[in-house]
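Worksheet for the structure shown next.
With one protein chain removed, the remaining protein chains of the complex are shown where they sit.
Now for subunit A:
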Amino acid sequence: METMSGFMLLTFWLCAGVNYIMLRNMSKRQKGLLLGVTLPPEADALPEVQAIVKQYRTRLGTLCLVCAALSVPLAFVQETAIALTLWMLFFLAGLALPYLPLLRANAELKALKKAHGWQGSGCRMVDTGASAFALPKPIGLWTLLVPLVLCLLPMALPGLPRGLMLVCGIDAACVLLLWGLGRWTFRRREDMVTEDSARNQTLLRVRRLYWDRFWRLNLWAMALLNLFLILGYRSEAAILGLSLGFTVLLVAATLWMELSVRRAQAALTETAPIVADEDDAWLGGIFYYNPTDKRFLVAKRLGIGTTVNLGTWAGKLYYAFVGLVLVVCLAIGPIFGIVDSIPVRLELSGSAPVCLVASHGQSEKYRLDTDAITDVQLRDTLPDAARTWGTGMDHYLQGDFYVIGEGNARFCLDPTQKCFLRVEAGGQVYWFTGDSEDHTAAIAQALQSTVHP
């Protein structure tokens, strides 16, 4: 099994597991909602409702298990481009399919609700009393400061590769973004579901309390991950392992928070009659479509999540963008395959001075003056190396690499070949291959005669 495939398999299982837990959780009554439909408490005792919930759980469990099992053979596909294409397709299908039982159960429950005359008023509720009391304050500037410094500090380290500089910069921007989002989400006042202002306010406080925890956790996680990446950048496996481990922890913590909020929301509304009923605006219980609502972002009815209002032009634009991103994701594999099939080239060009030119297809990557070359070696193996900046494919490695035991070097080569040219010029080490092993050897011979006449 390739490292990438193993990583994808673990990531898929993680995502599918979270998907299953969240979807199954919707089959428990919370805030008067059952599978995305607002129902009165007496509905729970109806055999029809119980049958729908039971069928939903069975279908959901079966579908998730089948998807998890089908993902295993994918991990053994050898060719990276094909594996990547298959994984992207599988991720989309494997994470979207479990929503089908929800859509079906939601439609069945809505029909049952209509048949029993449990339709709500459809009015939008605003409880001014709930938001009038003192509420938890959003995260302050001091909370931002330490994680931001932790992200930016490694940039001051001497000799930090530019790839890691970029990582630090992106992480610092992410920390700023998270902080801004954290403050922004506190502007929203939701959870106006009962006639009791004190209860509505408690629901709001619970949401804000967990929002606060969520943003703080993310700020620190981003800063610590940045530090770990800087410390372990010399090994790609270490970076991969650290990222995966950290993601698992973060997802677990977020999941715990989400379920805690839902439990609190369920407990707070267990005995209170729910007066808010916006089922008509929630398509399939998932997508919010309400053209009369001017808000682009609205709070999800359960948990601490936020969703986009498809009824606004910005919402439509957002979903169009998401669709475009998904199409691009599906195209990544084929594009990867095309780029990987382009041969690397190596040639000596010009007369005086003669230059060693390394290219990928028609794109020139490195040009070295042969007069500046101080050492030429022909090696039959490529030492272990970790990429710090550039491209890493099955048949093409290009950019800055850290060679274990040797230090930094620049690559433009096909790692599947058996013959590698190692040159030193201007204190910098380069590793190259030509389009064939014979060609690489011929170039090496020509260079050796120039450097050591």
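Keep in mind that, in the parts below, contacts are C-beta pairs under 8 Å (C-beta built on N, C-alpha and C of every residue); 3 or more make two chains touch, one makes a residue touch a chain; residues count from 1.
Keep in mind that, in the parts below, contacts and distances are computed from a predicted model.
Visitor: Pick from "FAD/NAD(P)-binding protein", "Pyruvate dehydrogenase E1 component subunit alpha", "GntR family transcriptional regulator" or "NADH-quinone oxidoreductase subunit F" the UniProt protein name of the chain that isn't shown here.
Guide: Its record in UniProt gives the absent chain the protein name "GntR family transcriptional regulator".
Visitor: Hey, which of A:Glu195, A:Asp394 or A:Asp435 is the one touching the hidden chain?
Guide: Residue touching the chain left out of view: A:Glu195.
Visitor: Any idea which of A:Ile21, A:Val66 or A:Cys123 touches the chain not displayed?
Guide: A:Cys123
Visitor: Residue-wise, where is subunit A in contact with the chain that is not depicted?
Guide: Residue positions of subunit A that touch the missing chain: 121-129, 131-132, 187-189, 192, 195, 197, 275, 290, 292-295, 298.
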